[in-house]
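One structure, as structure tokens, below. Some questions next.
Every protein chain except one is present and positioned as in the full complex.
Just so it is clear, A and B label the chains in written order, and each chain counts residues from 1 on its own.
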């Protein structure tokens, strides 16, 4: 089986059944999504308790990649996915006294926090792409909600810890 | 308490009391700073000996974010912060025989080295922003010195190790 085709050496890659230049906004967005998925998988390998959440989100992000790359129809990603994020994060359960946390003593929360910033990077790449070719609104909604999701998950993890120092 | 406002779904975000597009250079710079802060916090969770240094730098970077985003006056970040970096790194204490190190066998130094490259990414984003709207010179000085700071800290960590292989 051939993985390495060498066809990419000339600066193009195959999406939409066409060759597209690797400097295009769509390849940039797909590359950022790829990095974000990889970071999500890494998070999954480190904490079993996040495994099911990470797997679901990786599946969603892969579905988004397939749409952006033109392999899947827009209808294959639905508003239900964003609703799932909203229900799962359940932000109403957060204490009113909640403040932004710097998890200086908790590697799990710090890793989640870094992933949140990577999702933000994906979002910026998708909005740049959106200026050139329309990105489905429900994908933009999902990615915007996903950074909130990781933020709130970090807060909830924090609330579970006994060592509650390091709130700035 | 609401974290997730959904207002970002349309591709704008709130800074300077206005809505700004997520594709702007200022949001890119703030996003890169956010990622850099997250990596600095991660470093802090992994090595206790770096805790105080990391916390101070995260505070500095947050102060810079607040200025870039227009929430704090330019005067809230002073030249003292760069002086603190310079005094703390104390590069004159480095041995003359010093060479650039590839810390192939030391995860702590390798992690510091990666953070150094992320600071460089922030610096490039700030200079791009600076072409459009002036970034205070003392912020640019601080960020330039901060990559030197991590580099020199890596060298000093190396000097402390007994297993001194892997200098290229």
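Heads up, the rule we're going with is that contacts are C-beta pairs under 8 Å (C-beta built on N, C-alpha and C of every residue); 3 or more make two chains touch, one makes a residue touch a chain.
Keep in mind that what you see is a predicted model, and the values were worked out from it rather than measured.
Contact with the omitted chain, checked across A:14, A:45 or A:161, is made by A:45.
What chain B contributes to its contact with the hidden chain is residues 86, 89, 91, 94-96, 98, 102-107, 110-111, 113-114, 116-118, 120-121, 123-124, 127-128, 130-131, 137, 140-141, 144-145, 148, 151-152, 155, 166, 168.
Within the complete assembly, residues 1-4, 6, 8-9, 11, 21-23, 27-28, 31, 34-35, 37-39, 41-42, 44-46, 51, 54-55, 58-59, 62 of chain A touch the chain that is not shown.
One rule holds in what follows: only the chains that are shown with their structure count from here on.
Seen as a C-alpha superposition, chain A sits on chain B after a turn of 120°, to the nearest 5. Taking each chain's centre as the average of its CA atoms, chain A and chain B sit 23 Å apart.
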